[in-house]
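Complex shown without one protein chain; remaining protein chains in place.
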Amino acid sequence: MANYKTKLHKIKAFVFDVDGVLTDGMVQVSENGDLLRTYNSKDGLAIREAVESGYPIAIITGGSSETIKVRFTILGVKESDIYLRSRVKTPDFEHFCKKYNLQPDEVLFMGDDLPDIAPMRVCGLPCCPADAVPDVKAVAEYISIRNGGDGCVRDIIEQVMKVQGKWDTSAPPASSF
Amino acid sequence: MANYKTKLHKIKAFVFDVDGVLTDGMVQVSENGDLLRTYNSKDGLAIREAVESGYPIAIITGGSSETIKVRFTILGVKESDIYLRSRVKTPDFEHFCKKYNLQPDEVLFMGDDLPDIAPMRVCGLPCCPADAVPDVKAVAEYISIRNGGDGCVRDIIEQVMKVQGKWDTSAPPASSF
Amino acid sequence: MANYKTKLHKIKAFVFDVDGVLTDGMVQVSENGDLLRTYNSKDGLAIREAVESGYPIAIITGGSSETIKVRFTILGVKESDIYLRSRVKTPDFEHFCKKYNLQPDEVLFMGDDLPDIAPMRVCGLPCCPADAVPDVKAVAEYISIRNGGDGCVRDIIEQVMKVQGKWDTSAPPASSF
Partner (left out) sequence: MANYKTKLHKIKAFVFDVDGVLTDGMVQVSENGDLLRTYNSKDGLAIREAVESGYPIAIITGGSSETIKVRFTILGVKESDIYLRSRVKTPDFEHFCKKYNLQPDEVLFMGDDLPDIAPMRVCGLPCCPADAVPDVKAVAEYISIRNGGDGCVRDIIEQVMKVQGKWDTSAPPASSF
């Protein structure tokens, strides 16, 4: 991971998996059979700060619950950039890149499990939480010191925005969500 | 646990308890009095991968909530292989074996508390999470390094499928659930 | 805590606080404003085993949610032995003792916070989880190695029933709940 820091400068957009990245991987089954997830407010603040600074952000998940859209549209992510039921993630990753006229190597991807490996191989900076599965860690160029749901997303967004001079602690977004 | 690995080769099916194995043992009581459980997405991916590779999987639990069926049928487990309200688990274990024409010693069973001891004594490879009660650990031939709800199911499914050449990381199932 | 073990022999009944003892102290506020709690299945099995062996069990809590009753009546605790909205706990403790013709020194009480101190001073064996507040630890004769919600109730019930020859692992209750 010696030189992942040099790649932080060229990142123009972020893509995140949900389960195990933006959550700790746990899903609660509700009485009606919906799958409920629990998110981290420090991650949320970073996503909102990135959105307000103009970074496109995509969510690409195998999950299908509409509540995933609720959480991220509140933070400013565009609903059309939230890919649910993604069984093979690379095409969705490429769709997102084209939409914003981004080269894949300008896009950071953070995932934690096997379906994330393929897009991680083609993105600009493959990242994962500390508790990703070994096969994912093997392809990651940056392994966060944070686990999924415990701030790994905040960690990497903050690093990118800081090296690019965009992380302004004096005018933070509301932590509202 | 020296030779549990030799037994991985002959395993043709899996049986799992729910509370304390597929969860961390915690249940939330909802406003309507239903008992809500929280599951691990990395376990989920392994169950789906095992189902897609043709391994029969049974869930045998003392729990009675219909939401248990929701979680596992989404992953591909057959509803008729989900045994709720199982007060004495061995008959249910044997029923499952007969249904699929399996010898008990071809079936792996993972449990964590007293009701699991009896079926663990007759199955092919008795396993438990790291935080199983001492009496269960005493009869387990493999104690996962993972706790219940923290990936013990993923751990053992992955081990079995890897020694049998069935764990294909290049074509994973969607993590969807 | 040298001689708390000698007191285990005379215990005929159990009283438990809820928040911080039978849970980790966390309460989720639902959309309707109800307070939802999350319980431990290993504690649950021990409570059911104690009930089936004939030990009276009381729940004395400052909490007011009806869902508390749901959880413990499922396990076999009598609804009339579940004291909600208990602002001063000693009278409720004494009411329970009289109902079952128990001397206070035959009853174990496990609590974790200030309202539990008074009944702990008059019970037969004051106990607390490892993460009780310091003032409660100061009056406890047994401090479990387990935290609230992490099996402290299972720990103490199992110890009592084992010294009294009532803990039968060969015929466990269903873990059902």
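Letters A, B and C name the chains as they come in the text, with residue numbers starting at 1 for each one.
Everything that follows uses one rule, which is that a residue touches a chain if its C-beta (ideal position, glycine included) is under 8 Å from a C-beta of that chain, and two chains touch if they have at least 3 such contacts.
In this text, all values refer to a predicted model and were calculated from it rather than measured experimentally.
Looking at the complex as a whole, the chain kept out of the display touches A, C. Listed residues A:30, A:64, A:147 or A:164: the one in touch with the omitted chain is A:30. For chain C, the residues touching the chain absent from view are 17, 19-20, 23, 25-31, 33, 35, 61-64, 85-88, 112-115, 117, 133, 135. Residues 28, 30, 32, 34, 36-42, 44-45, 67-68, 70-71, 149, 169, 172-177 of chain A touch the missing chain (whole complex, contact as defined above).
Definition applied: only the chains that are shown with their structure count from here on.
In terms of inter-chain touching, the protein chains here are arranged end to end in an open line.
Our note on geometry: chain A versus chain B, Cα centroid distance of 30 Å, whole angstroms.
Once the centre of each chain is set as its mean CA position, chain A and chain C turn out to be 43 Å apart. The set of chain C residues that touch two or more partner chains is empty.
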